[in-house]
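The complex appears here minus one protein chain, its other protein chains still in place.
Going in written order, the chains are labelled A, B and C, and every chain counts its residues from 1.
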Amino acid sequence: MENKMIYFDHAATTPVKPEVVEEMMPYYTNKFGNASSIYSIGRESKKAIEEARERVAKALGAMTREIFFTGSGSEADNWAIKGVAYSNKDRGNHIITTAIEHHAVLHTCQYLESDGFEVTYLPVDENGLVSVEQVRKAIKPNTILITIMFANNEIGTIQPIAEIGKIAKENNIYFHTDAVQAIGSIPVNVNELNVDLLSLSAHKFYGPKGVGALYIRKGVKITTFLHGGAQERGRRASTENVPGIVGLGKAIELATENLEQYNKKLIDLRDRTIEEITKKVPFIKLNGDRYKRLPGNVNFSFEFIEGESLLLMLDMKGIAASSGSACTSGSLDPSHVLLAIGLSHEIAHGSLRISFGDENTHEDVDYLMEVLPLIVERLREMSPLYEKVKRGN
Amino acid sequence: MENKMIYFDHAATTPVKPEVVEEMMPYYTNKFGNASSIYSIGRESKKAIEEARERVAKALGAMTREIFFTGSGSEADNWAIKGVAYSNKDRGNHIITTAIEHHAVLHTCQYLESDGFEVTYLPVDENGLVSVEQVRKAIKPNTILITIMFANNEIGTIQPIAEIGKIAKENNIYFHTDAVQAIGSIPVNVNELNVDLLSLSAHKFYGPKGVGALYIRKGVKITTFLHGGAQERGRRASTENVPGIVGLGKAIELATENLEQYNKKLIDLRDRTIEEITKKVPFIKLNGDRYKRLPGNVNFSFEFIEGESLLLMLDMKGIAASSGSACTSGSLDPSHVLLAIGLSHEIAHGSLRISFGDENTHEDVDYLMEVLPLIVERLREMSPLYEKVKRGN
Amino acid sequence: MYSEKVMDHFMNPRNVGEIENADAIGEVGNAKCGDIMKIYLKIENDVIIDAKFKTFGCGAAVATSSMATELVVGKTIEEALKITNKAVAEALDGLPPVKMHCSNLAEEAIKAAIEDYLVKTGRLEKNCDGEVCGRRCDDIHHHMDIED
Partner (left out) sequence: MYSEKVMDHFMNPRNVGEIENADAIGEVGNAKCGDIMKIYLKIENDVIIDAKFKTFGCGAAVATSSMATELVVGKTIEEALKITNKAVAEALDGLPPVKMHCSNLAEEAIKAAIEDYLVKTGRLEKNCDGEVCGRRCDDIHHHMDIED
């Protein structure tokens, strides 16, 4: 085992930036006041939260009063979807989403199906893109919500959110987007995109885990998800996670400040990696659209081998990445996203996702390209499926 | 304004202990891996979470598999109550609770009422105690859940949880207790108490904000509240808040380790304060049972004055405390707890809660007793209500 | 939360107290709602020459009472009747939105006092089941902005 660790799994989570930790720290031990309290350290907490809210609002082009902090991206998704569904069920019970949403959206929709709602799961093409036309066609008189993710967490595909937003607006249907993977990776402006609700999660852009936010456009009818105290203007109970919220605010500011430069760097690493893998490794398939994809996302299927084995061998070489294999998802089936873009189970089991981030360099890619082809070859040599191919049957 | 700050609001929140912050820190920047990942830093996160779970289980006398981390005490309450209600509605739709629950319980119950459930809000006596006999009498054939808080956050009253647990068990009804104020203040053992579900929140016992836990006894039927990924054994989605969970684990270990000694210290401060205020200030009323109360809780009503004014003046003197006044609750009415123990609105508006904690000393109480009677007198001199009393009408 | 000026008027309220043989007394609010303001005026030739108050209420209630007494002194009763809650709040460099109702209290107390004066001086019929005497809490407390 090597000591060096190269982290290629920024889509799973990111380290918290030192500047972010630094801003959070005082709120643990000194400025620890409850933000609902009226004495000085309580007011300081309140102020810190409102500053963070301003930073988030600025990053999204929203108003501060439209930003609500949550305990995670998943909570934001649950709140947005259940909240709009239950609050608008007098108007209809139909929800439109896609087959490649994150489980936080997918399982929430499935839960709503069990409670009398009707959900259309739009298919995607082989590149993982939903068609705007299909969205339009799926709209029915009883449609109350469209929820379509901004960028996919596995294959990185970026959806035509602005066009979908336009259709939603024209049809007077609420539009939610899970932008957990998009924030800090690509520019996001809620007004240009015509989204009514948007979820984000701090730990995906170098902020802390366990804190997210939901953008709720002014006027959107939505019920409360977490009942209790009057925090977040009475809409989301729980003593505010002040350090977490401060961290989210700082992280989103940093992430959106240098977005262009950051993107360029990631696209460079991404494109080089895609090209080199394509050149050096046979029997592969790039998953997700070649261009409409997140700057940091590379996702390949390697035929004849299984993803967990690949990850373990990479880990032994000090490389951290992820896979859509069933073995790593904790379920029986490989990733629903890979199946939705038409991969067979076999090939889906053999996927590898590399997601670049801040600390990654071209040297990291050099090392990956040194190690990966050998590991793939080694596993293939062990595979009864490859044997057959080599023999030509 | 003085620089010195004496913090008497530990029931609202507590500072995170330095040892706790220290254990959390590595998980922000170095050991930042997603606990669901299979590479080494992912496995380290997973291990850290499981160690925290063991610490919580040990503190409660539970099994590790019965502990589920959440994003707050409020989320634990929401999950417990909605989860059991929806999962057991085939058996009945009746819930028993009390009039003095925290809003996280109360508003959740009210929400369920709007969705077809029937809720009995048991009254309490003038000391804030619910009667075991009343619980028994409230049980109906369709009762599926009893949810009664362990210790009240405002007046500190400790309920007869073990007796209620026995009744619940005899009647085969699930029993949830909101132990957010109890954990770290008094001994809690889920088996001795016969509770099926128990909520806790780290920031009340010198852990971080934004992380809590729900104890769910093995076999309890409960639906998922937060849908999404397979975290927490598939029952509570969201990328795990590793630093928060680690902090909760460390904090609960520290809090339960020295509980006896800590209690003695707090009871000493509490009893002295109650005695001295009673002696030095006229026209007052102690709220909550004199003895069946949290070791750190003092709650008085001061007639003729309003709570927010009192808090502001204390704050100017460097003392942080809280009140059940409407002005500090963000609602029109004073605390529902104070009204439930029979206080008139007037008197409820003039309440002061002092909640002691780790850093407090007898010198702090000396200072309080120097400052408080003068402030009360000053505000009374300003009050048209006091004027009438002095004149005798 | 509160401006410095509010805190100053709260910590060092001007004109606290009663006026013996006041020419006018106005009392509004009620203890149930958590705030009562009582204002005493000394009036000569329809000009307010002294004002004192007693208030049971939050920091903003005390500060607006204090400011209101400062504002009225030297004014004719007509001028004083024109003092709006907004003016009181502005004179204090603003109040938090949830506290705006406290400045209502000041405006209303002034009005009630002047009404009292007008009644005492025979210029107005006593007519006090109305607005300012027995309001409900939610009339004077603005609802918090919860659902937008």
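The rule is simple: a residue touches a chain if its C-beta (ideal position, glycine included) is under 8 Å from a C-beta of that chain, and two chains touch if they have at least 3 such contacts.
Given the structure is predicted, the values throughout are model-derived calculations rather than measurements.
Of A:Lys31, A:Lys250, A:Arg293 or A:His349, it is A:His349 that touches the chain left out of the display.
Residue in contact with the omitted chain (choice from A:Met5, A:Met63, A:Ile284 or A:Cys327): A:Cys327. Annotation: of A:Glu133, A:Glu170 or A:Glu387, A:Glu387 touches the absent chain (contact as defined above).
Listed for subunit A, the residues touching the missing chain in the whole complex are 304-306, 308-309, 312-313, 316, 325-327, 330-334, 344-346, 349, 381-385, 387.
Definition applied: only the chains that are shown with their structure count from here on.
Taking the CA centroid of subunit C as reference, the farthest chain centroid is that of A. Centre-to-centre separation of subunit A and subunit B, using mean CA positions: 34 Å.
Our note on geometry: subunit B versus subunit C, Cα centroid distance of 38 Å, whole angstroms.
Each of residues 308, 312, 330-331 in subunit B touches at least two other chains. Among the residues of subunit C, those touching two or more other chains are numbered 144.
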